[in-house]
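See structure below.
Of the protein chains in this complex, one is absent; all others appear in place.
Labels for the chains are A and B, by order of writing; each one numbers its residues from 1.
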Amino acid sequence: MTTQDDARLQTPAEQVVYANILTVGVWASLALMVILYCLYVFGVIAPHVSFDVLTANWGKGVHEYLQITQSPNGWGWVALLNKGDFLNYVGFGLLALMTNFCFIVLVIGFAKKKDWVYMSISIVEIVVLTLAASGIFGSGGH
Amino acid sequence: MTKENLNILLVDDDEKFLFSLAERIKLKGFNTLTATDGQKAVDIAKSNKIYLAIIDQRLPDTEGVSLVAQIKKLDAAVKTVLLTAHGDDKIESASKALDTAYFEKDNMGGFWEFLMRFPIDTINILLVDDDEMFLKSMADRVRLKGYAPVLASTGAEAVSAAAGKKIHVAVVDHRLPDMEGLQVVSKLKELDEHVQTVLLTAYGDDKLKEATAALEAGYFDKADMNSFWGFIKNAMRKFETTMAAVGMAHGGDIKDAMDIDPNKK
Partner (left out) sequence: MENFKLKFFCFAAAVMTVLMNVSPVLAENAADIAVAASTKPWWVWPLILLVFCFVLGVVAVLAGVGGGVLYVPLVSGFFPFHIDFVRGVGLMVALAGALAAGPGLLRRNLANLRLALPVALIASTFAIVGALLGLHLSNLNPNIIQVLLGVTITGIGFLLLFSKNTEKPVVTKQDAISMALGFNGCYWDDGAKEIVDWKTHRTIPGLLLFILIGMLAGMFGLGAGWANVPVLNLLMGAPMKIAVGTSKFLLSITDTSAAWIYLNKGCVIPLIAVPSIVGLMLGSLVGVRLLAVAKPKMIRIMVICVLFFAGLKAIDKGLGLGLLG
């Protein structure tokens, strides 16, 4: 039966919703990234690490680099948002947060469908991603 | 919004059917309003906020299709179901319509509905042909382009589907078992003057080519270009399609990548 087959081939609602949210998120992140980058390289907002120091030290390991440039790690970059280079982190952070956000919506969707297994999987995933984002897994261990 | 506040308008000249259906609907908890002809139905729609209208195709003073169009003119948000069956089949199809997606989706709440359509609403493409193989092939191509196929094998099914859902493009075979394709096209335009229609005149493989070419020409994409928001929506759709093709190519599936974004110039 055509209608039965068609129903089986239809994309599940959760997938459509995830796709819709992600579309907006990706566009917003990319646009923001480009804008913030322009502010940085065209010197509109001065960076924390000057271009010369950056190019002289990007061949060194990250621990050394952070020490030399007096750069923070963990969420310390939030304090430096008024600097051109660290401002770009907002764009990267948004890109990385996208999945978290989509998963929150998935949890709601699975709960409404009473799909407890997948709701739990989604919740655990949010926990994992949030732990990764939180920086509790050691910041700059020496 | 509780169910009791939702008005369901039932329009049919068969009073026994009307009564029977109204009882079933009241059991579901909705409020029913009934009319036995088109004029009475329009009067009711003018003075009440109608949530859903279930209309018989054959009425004493008008055709169901025209009545649906009139009611939608009064309130574009009204959901409509057009009943084209007869006798026992009619009540079965009405009950089925009541049990379907409309009500399930509303149990999810307005937010979920909103998310399903945000930021760019899915484009629904109605495919009308009595050849099942053709329907399935075209449906696949439509899905590959990221649109939603709506299938119908007769003119009556097509009109019924269009009454219940916003159709952006209708691809109609010129010859159907119950009426000419051209008739279907005019009925569809009655329901929604903005629907873009394609009449297929070829046969066999050529028909598939003709339909695919119409889909690729995508003039419904370009129609949107006039407004700024239409342009943005179009750009977002194109980007999504191309990046999906990139994704498939990265995984080594070049064939599917090319199917998604054929890029025939």
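A few notes on this one:
Here, a contact is a pair of C-beta atoms (placed from the backbone, for glycine too) under 8 Å apart; a residue touches a chain by one contact, two chains touch by 3 or more.
Computed from a prediction, not measured in an experiment: that's the story for all the values here.
The chain not shown here is in contact, across the full complex, with A, B. Note that of B:V81, B:A211 or B:I260, the residue touching the chain absent from this view is B:I260. Of the candidate positions B:A22, B:V42, B:A85 or B:L144, contact with the unshown chain belongs to B:L144. Although one chain is not displayed, chain B still touches it through residues 133, 136-137, 139-141, 143-144, 146, 239-254, 256-258, 260-264. Annotation for chain A: contacts to the undisplayed chain at residues 5, 8-12, 14-16, 18-20, 22-23, 25-26, 29-30, 33-34, 37, 40-41, 51-52, 54-56, 58-63, 65-66, 71-75, 85-86, 88-89, 91-93, 95-96, 98-100, 106, 117-118, 121-122, 124-125, 128-129, 131-133, 135, 137-141.
Going forward, only the chains that are shown with their structure count from here on.
Separating the centre of chain A from that of chain B, both taken as means of CA atoms, is a distance of 38 Å.
Within the complex formed with chain B, the chain A residues making contact are 2-3, 5-6, 9-11, 13, 16-17, 20-21, 23-24, 27, 105, 108-109, 112. Those residues of chain B lying in contact with chain A across their complex are 107-108, 112, 115-120, 122, 132, 135-136, 139-140, 143, 148-149, 151, 153, 236, 239-240.
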